[in-house]
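Yeah, one chain of the complex is gone here, protein chain that is, but the others are all in their spots.
On to chain A.
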Amino acid sequence: MAFEHDSPLVQDADETNERRPGTPRRGTGFLDEPLTLRTTPSATVGPYLAIGLTWPDGADAVAPGTAGEIWLRGTVRDGNGDVVPDAMVETWQADPDGRFAHPDDPRGSATTPGFRGFGRSATPGGEFAVRTLKPGPVPDGEGGLQAPHVDVSVFARGLLDRVVTRIYFADEAGANATDPVLAALPEDRRATLVAQRTEDGYRLDINLQGDAETVFFAV
(Lines give C-alpha, C1' and ligand atoms only; values in the text may rest on other atoms or scores of the structure.)
Protein backbone atom coordinates (compact mmCIF):
# COMPACT_ATOMS: atom_id res chain seq x y z
CA MET A 1 0.00 0.00 0.00
CA ALA A 2 1.35 3.36 -0.91
CA PHE A 3 2.44 5.52 1.98
CA GLU A 4 0.83 8.91 1.95
CA HIS A 5 2.05 11.89 3.81
CA ASP A 6 1.61 15.59 3.84
CA SER A 7 4.75 16.65 5.62
CA PRO A 8 6.13 19.75 3.93
CA LEU A 9 9.59 18.47 4.79
CA VAL A 10 9.23 15.56 2.41
CA GLN A 11 8.93 17.85 -0.56
CA ASP A 12 12.36 19.24 0.15
CA ALA A 13 14.00 15.92 0.81
CA ASP A 14 16.37 14.26 -1.60
CA GLU A 15 14.20 11.69 -3.32
CA THR A 16 17.12 9.28 -3.58
CA ASN A 17 17.59 9.30 0.18
CA GLU A 18 15.92 6.32 1.76
CA ARG A 19 16.07 7.97 5.16
CA ARG A 20 14.09 10.99 4.09
CA PRO A 21 11.65 12.46 6.57
CA GLY A 22 8.32 10.77 6.52
CA THR A 23 9.63 7.43 5.38
CA PRO A 24 7.59 4.80 7.21
CA ARG A 25 9.48 2.42 9.46
CA ARG A 26 8.46 -0.97 10.72
CA GLY A 27 8.63 -1.84 14.39
CA THR A 28 9.10 0.88 16.94
CA GLY A 29 7.16 3.64 15.29
CA PHE A 30 10.01 6.02 16.07
CA LEU A 31 12.57 7.43 13.73
CA ASP A 32 15.78 5.88 15.00
CA GLU A 33 18.06 7.81 12.70
CA PRO A 34 18.32 11.55 12.21
CA LEU A 35 16.00 13.31 9.83
CA THR A 36 17.90 14.48 6.81
CA LEU A 37 17.34 17.48 4.67
CA ARG A 38 20.21 18.29 2.38
CA THR A 39 21.91 21.57 3.24
CA THR A 40 21.94 24.66 1.06
CA PRO A 41 25.22 24.84 -0.87
CA SER A 42 27.54 27.78 -0.16
CA ALA A 43 28.72 30.34 -2.72
CA THR A 44 31.41 32.99 -2.80
CA VAL A 45 30.71 36.24 -0.95
CA GLY A 46 31.87 37.97 -4.16
CA PRO A 47 33.43 41.40 -4.63
CA TYR A 48 30.39 43.42 -3.52
CA LEU A 49 30.05 42.09 0.03
CA ALA A 50 30.43 45.58 1.49
CA ILE A 51 26.88 46.40 0.32
CA GLY A 52 25.30 43.80 2.52
CA LEU A 53 27.74 43.05 5.29
CA THR A 54 29.04 46.39 6.53
CA TRP A 55 28.26 47.18 10.17
CA PRO A 56 29.32 50.43 11.84
CA ASP A 57 30.20 48.40 14.93
CA GLY A 58 31.49 45.36 13.04
CA ALA A 59 34.97 45.48 14.48
CA ASP A 60 33.73 45.67 18.07
CA ALA A 61 33.68 42.21 19.62
CA VAL A 62 33.68 44.25 22.82
CA ALA A 63 32.34 47.75 23.40
CA PRO A 64 34.91 50.52 22.82
CA GLY A 65 36.51 51.71 26.03
CA THR A 66 36.14 48.40 27.87
CA ALA A 67 39.00 47.80 30.30
CA GLY A 68 41.53 45.41 28.82
CA GLU A 69 40.54 45.94 25.20
CA ILE A 70 43.03 44.80 22.58
CA TRP A 71 43.17 44.82 18.79
CA LEU A 72 43.62 41.64 16.81
CA ARG A 73 45.19 42.58 13.50
CA GLY A 74 46.66 40.80 10.52
CA THR A 75 47.11 40.87 6.77
CA VAL A 76 45.40 38.43 4.42
CA ARG A 77 47.65 37.37 1.53
CA ASP A 78 47.14 35.26 -1.59
CA GLY A 79 49.42 32.71 -3.27
CA ASN A 80 51.56 35.44 -4.83
CA GLY A 81 52.08 37.09 -1.47
CA ASP A 82 49.83 39.96 -2.57
CA VAL A 83 47.43 41.42 -0.06
CA VAL A 84 43.74 40.50 -0.39
CA PRO A 85 41.95 43.85 -0.11
CA ASP A 86 38.38 42.59 -0.61
CA ALA A 87 38.03 39.84 2.00
CA MET A 88 35.99 39.73 5.19
CA VAL A 89 37.34 38.27 8.42
CA GLU A 90 34.96 37.21 11.19
CA THR A 91 36.03 36.22 14.70
CA TRP A 92 34.24 34.30 17.47
CA GLN A 93 35.64 33.74 20.95
CA ALA A 94 35.09 33.34 24.67
CA ASP A 95 35.42 36.18 27.17
CA PRO A 96 38.31 36.44 29.67
CA ASP A 97 36.50 33.92 31.91
CA GLY A 98 36.37 31.43 29.05
CA ARG A 99 32.63 31.81 28.57
CA PHE A 100 30.68 32.43 25.38
CA ALA A 101 27.96 35.03 24.87
CA HIS A 102 25.59 32.26 23.85
CA PRO A 103 22.75 30.31 25.55
CA ASP A 104 24.28 26.93 24.62
CA ASP A 105 27.30 27.48 26.85
CA PRO A 106 26.41 24.85 29.49
CA ARG A 107 28.08 26.93 32.22
CA GLY A 108 25.87 29.94 31.47
CA SER A 109 26.32 32.77 29.01
CA ALA A 110 29.24 35.19 29.31
CA THR A 111 28.60 38.02 31.76
CA THR A 112 31.37 40.45 30.80
CA PRO A 113 29.63 43.80 30.16
CA GLY A 114 29.72 44.94 26.55
CA PHE A 115 31.14 41.63 25.33
CA ARG A 116 29.69 40.30 22.06
CA GLY A 117 32.50 37.88 21.25
CA PHE A 118 31.89 38.34 17.54
CA GLY A 119 33.86 40.65 15.28
CA ARG A 120 33.59 41.35 11.56
CA SER A 121 36.21 43.26 9.63
CA ALA A 122 36.76 44.17 6.00
CA THR A 123 40.36 44.00 4.78
CA PRO A 124 41.25 47.39 3.24
CA GLY A 125 44.85 47.14 2.12
CA GLY A 126 44.64 43.47 3.10
CA GLU A 127 44.41 44.20 6.82
CA PHE A 128 41.71 43.16 9.27
CA ALA A 129 41.27 44.61 12.75
CA VAL A 130 38.97 43.49 15.57
CA ARG A 131 38.58 45.18 18.95
CA THR A 132 38.16 42.56 21.65
CA LEU A 133 39.26 41.15 25.00
CA LYS A 134 41.81 38.40 25.25
CA PRO A 135 39.86 35.17 25.76
CA GLY A 136 40.44 32.91 28.72
CA PRO A 137 41.08 29.15 28.55
CA VAL A 138 38.04 27.17 27.42
CA PRO A 139 37.07 23.65 28.61
CA ASP A 140 37.79 20.99 26.01
CA GLY A 141 34.74 19.01 27.10
CA GLU A 142 36.82 16.10 28.38
CA GLY A 143 37.97 17.52 31.68
CA GLY A 144 40.89 19.51 30.24
CA LEU A 145 41.38 23.01 28.90
CA GLN A 146 41.97 24.48 25.50
CA ALA A 147 44.45 27.35 25.30
CA PRO A 148 42.95 30.81 24.79
CA HIS A 149 41.91 31.00 21.14
CA VAL A 150 39.69 32.76 18.62
CA ASP A 151 37.83 30.96 15.82
CA VAL A 152 38.21 32.79 12.51
CA SER A 153 36.25 32.66 9.23
CA VAL A 154 37.66 34.21 6.05
CA PHE A 155 35.33 35.04 3.16
CA ALA A 156 36.41 36.48 -0.19
CA ARG A 157 35.91 36.63 -3.91
CA GLY A 158 37.66 33.49 -5.12
CA LEU A 159 36.61 31.40 -2.10
CA LEU A 160 33.45 29.41 -2.84
CA ASP A 161 33.06 28.60 0.84
CA ARG A 162 34.51 30.28 3.90
CA VAL A 163 37.84 29.01 5.19
CA VAL A 164 38.23 28.53 8.94
CA THR A 165 41.28 28.97 11.12
CA ARG A 166 42.16 29.85 14.73
CA ILE A 167 44.20 32.53 16.45
CA TYR A 168 46.27 31.51 19.50
CA PHE A 169 48.52 33.80 21.56
CA ALA A 170 52.33 33.67 21.72
CA ASP A 171 52.42 34.66 25.41
CA GLU A 172 50.42 31.55 26.35
CA ALA A 173 53.24 29.11 25.61
CA GLY A 174 52.36 26.83 28.53
CA ALA A 175 48.68 26.55 27.61
CA ASN A 176 49.51 26.26 23.91
CA ALA A 177 51.79 23.30 24.64
CA THR A 178 48.87 21.25 25.99
CA ASP A 179 46.13 22.50 23.65
CA PRO A 180 44.49 19.51 21.91
CA VAL A 181 44.03 21.29 18.58
CA LEU A 182 47.60 22.60 18.36
CA ALA A 183 48.98 19.28 19.59
CA ALA A 184 47.31 17.47 16.69
CA LEU A 185 49.20 19.62 14.14
CA PRO A 186 52.70 19.02 12.79
CA GLU A 187 55.04 21.10 14.94
CA ASP A 188 56.32 23.18 12.03
CA ARG A 189 52.80 24.35 11.11
CA ARG A 190 51.62 25.43 14.57
CA ALA A 191 53.27 28.83 14.27
CA THR A 192 50.83 29.81 11.50
CA LEU A 193 48.14 30.03 14.20
CA VAL A 194 50.05 31.89 16.92
CA ALA A 195 49.63 35.68 17.12
CA GLN A 196 52.52 37.85 18.30
CA ARG A 197 52.20 40.67 20.84
CA THR A 198 52.05 44.22 19.45
CA GLU A 199 51.69 47.65 21.01
CA ASP A 200 47.89 47.49 21.10
CA GLY A 201 47.20 43.78 21.01
CA TYR A 202 48.25 40.91 18.78
CA ARG A 203 49.02 40.31 15.11
CA LEU A 204 48.65 37.22 12.98
CA ASP A 205 48.80 37.23 9.18
CA ILE A 206 46.62 34.81 7.24
CA ASN A 207 48.27 33.23 4.20
CA LEU A 208 45.73 31.57 1.93
CA GLN A 209 48.49 29.72 0.06
CA GLY A 210 52.27 29.43 -0.09
CA ASP A 211 55.06 27.94 2.00
CA ALA A 212 53.61 29.57 5.09
CA GLU A 213 50.01 28.64 4.23
CA THR A 214 47.92 29.06 7.36
CA VAL A 215 46.48 25.90 8.89
CA PHE A 216 42.81 25.82 7.90
CA PHE A 217 40.24 23.59 9.54
CA ALA A 218 37.30 21.52 8.35
CA VAL A 219 34.51 22.14 10.87
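Observations on the model:
To be clear about the criterion, a residue touches a chain if its C-beta (ideal position, glycine included) is under 8 Å from a C-beta of that chain, and two chains touch if they have at least 3 such contacts; residues count from 1.
Definition applied: contacts and distances are computed from a predicted model.
UniProt lists the omitted chain of the complex under the protein name "Protocatechuate 3,4-dioxygenase, beta subunit" (options: "Sarcosine oxidase subunit delta", "Phosphoribosylformylglycinamidine synthase I (PurQ)", "Protocatechuate 3,4-dioxygenase, beta subunit" or "Branched-chain amino acid ABC transporter permease"). Shown as candidates are A:Ile70, A:Val89, A:Ala156 or A:Leu204; the residue that touches the absent chain is A:Ala156. For the chain left out of this panel, the touching residue among A:Ala129, A:Ala175 or A:Leu208 is A:Leu208. The omitted chain makes contact with just one of the residues A:Gly65, A:Pro103, A:Gly125 or A:Gly174: A:Pro103.
With the whole complex as reference, residues 9, 12, 14, 21, 34-53, 55, 78-80, 82, 84, 86, 90, 92-94, 100-106, 116-118, 138-143, 146, 149, 151, 153, 155-164, 166, 180-181, 184-185, 208-209, 213-219 of chain A touch the missing chain.
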